[in-house]
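Of the protein chains in this complex, one is absent; all others appear in place.
Chain nomenclature is as follows: A, B and C, assigned in order of appearance, with residue numbering initiated at 1 for each chain independently.
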Amino acid sequence: MDSVHDLGGKQGFGLVRFTQGAPVFHDDWELRANALYVLAVRRGIFNMDEYRHAIERMEPRHYLAAGYYERSLTGFAALCVEKGVVTREELEARAGGFFPLTLPLGPGRTNAPARVRFQPGARVRVKEEYVSGHVRMPAYIRGKTGVVVRESPPYPFPDAHAHGVKAENEPTYDVRFRAEDLWPNAADPADVHAAVFQSYLESV
Amino acid sequence: MDSVHDLGGKQGFGLVRFTQGAPVFHDDWELRANALYVLAVRRGIFNMDEYRHAIERMEPRHYLAAGYYERSLTGFAALCVEKGVVTREELEARAGGFFPLTLPLGPGRTNAPARVRFQPGARVRVKEEYVSGHVRMPAYIRGKTGVVVRESPPYPFPDAHAHGVKAENEPTYDVRFRAEDLWPNAADPADVHAAVFQSYLESV
Amino acid sequence: MSERHQSPAPVKARVAAIEQALEERGFPVAESIKEFTTLAEEKWIPENGARVVARAWTDQAFKQRLLENGRAAVAELDLAMPVHHRHLVVLENTPTLHNVIVCTQCSCTAFSIIGLPPDWYKDFEYRARVVRQSRTVLREMGLDLAPHIDIKVWDTTADTRYMVLPVQPPHTVGWSEQELAKLVSKESMIGVARL
Partner (left out) sequence: MSERHQSPAPVKARVAAIEQALEERGFPVAESIKEFTTLAEEKWIPENGARVVARAWTDQAFKQRLLENGRAAVAELDLAMPVHHRHLVVLENTPTLHNVIVCTQCSCTAFSIIGLPPDWYKDFEYRARVVRQSRTVLREMGLDLAPHIDIKVWDTTADTRYMVLPVQPPHTVGWSEQELAKLVSKESMIGVARL
């Protein structure tokens, strides 16, 4: 979905607040929230694609206001409610107030019916597709052309897997783009590599 | 700039909180903030393009967290500081705390050197341009093809006018796009009309 | 992360701070607020646009002039627009066409004609969604357009301004201009309602 989570190449952000040896957690609740979602994944309550998409479905203002672990907590709690493990009412009663969750899940889609096997060196285009559900194609490569570097082991197709739709495994390709093609005259020259699912690609 | 302000077509937002006869202002400070920026524009402290761009330069988290009038206040105050009318220190001393302003102004650009005069009915493409400064081309029409409906009176080129760069007046074209072309398979069918500056357009 | 951000001073304190700073430098702050209040409450009101619509419904020649050059036509009714609004495009609804206005990048409107924009018009939901999901959003807002009615969305991406000319309700044919003007809401001139 074309939402605020898809940050690659977005402008208006300031300096990275970088420190050497920066902490992973700032508070005990962050570690606990992380542990809880890991528990839920292990128990098979949801898979990683459902989890990522649940975070993407957060209300955009909340997504941007929340830190990483609050986003994790929100996606995790939303899925627990959607999967019938708990109710929102119970969570809000226990929390003593509003427990923001996410916008509802929409329909997913299956792997592309016809997919091309690419060889290293092949020029490929990322299809000009607008996917309203989960998609792992960052918007900055949509419609752009790159070169296949190698093929990775197959993964479940996330656009299906995040939506409870039957997901076939398919390869991802390491595709090399030029930053100057992605953002002409408005990027530092560099190679940008993305792992692109086969369903997102077409031959040039 | 490709920042969060450019909302057209973004997904993840919920229902419009619509009421009949909805208020324009919810509090006296909103009206006062609006009056102050109007005063500043009248006094020539800044122009409307500088004002719009100042709001776009707000830190993205602040932009999304703030309501309309807080965004207006922030852009207006940032320009008053940048133009040397007041200092941030004075504002913070008077406000008794942090007064968030905006990211610094970057370079602008001039009108396109070669521009085409289009006639109604002409098919035109919005150039695939990535403009890091102010631009009034919403990202959803970038690279897209539409049909010229009519020519409007000339306006100062905003990409220059917002940056203190010499801005020639140029026509804007009422360009008709199909929502199905802008977001294939992921939009309600409709005509979408935008007013597009001549510098942003090329012949098909 | 948000916890590493500083909390701003209350917004009222920030407004007061810049008010005082400008006042101290000799800007006519109090007068400007008073003047703006009058404009906002008494001048930039949807009753202006309603008069325009009622005139267009009852005077074919005016309607033609309005559709050709909105800015000049509204001046006939002593209605002014700010200098930077150089063009007013009037969008005529028909039984098979519906127009709706938005400003996706900020919240521009022909405020001196149709009134200052209501809160929802300035909200992210409306700005983000109505260009891409026009029929769905209008339905959610209470306007369920029949499938044979086409939609045109107008994004205010320059200083050209728009207003929608609604379809006159058939039962009001023959009413006076004054009576007709009372029917016309701000919502109908933005295009999120039909009359």
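FYI, a contact is a pair of C-beta atoms (placed from the backbone, for glycine too) under 8 Å apart; a residue touches a chain by one contact, two chains touch by 3 or more.
Just so you know, these numbers come straight off a predicted model, no measurement behind them.
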item: Chain A, residues in touch with the chain not shown (by the definition above); value: 5-11, 13-27, 29, 31-36, 38-39, 43, 48, 52, 55-56, 61-62, 64, 67-68, 70, 73, 76-77, 80, 85-86, 90-92, 94-100, 136-138, 140, 152-155, 158, 172, 174, 179, 182-183, 186-197
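Assume only the chains that are shown with their structure count from here on.
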item: Pair of chains joined by the greatest number of C-beta pairs in contact; value: B-C
item: Inter-centroid spacing, chain C versus chain A (mean Cα positions, whole Å); value: 38
item: Residue list for chain A, restricted to those that touch at least two other chains; value: 60-61, 65
item: Residues of chain C touching at least two other chains; value: 2, 124
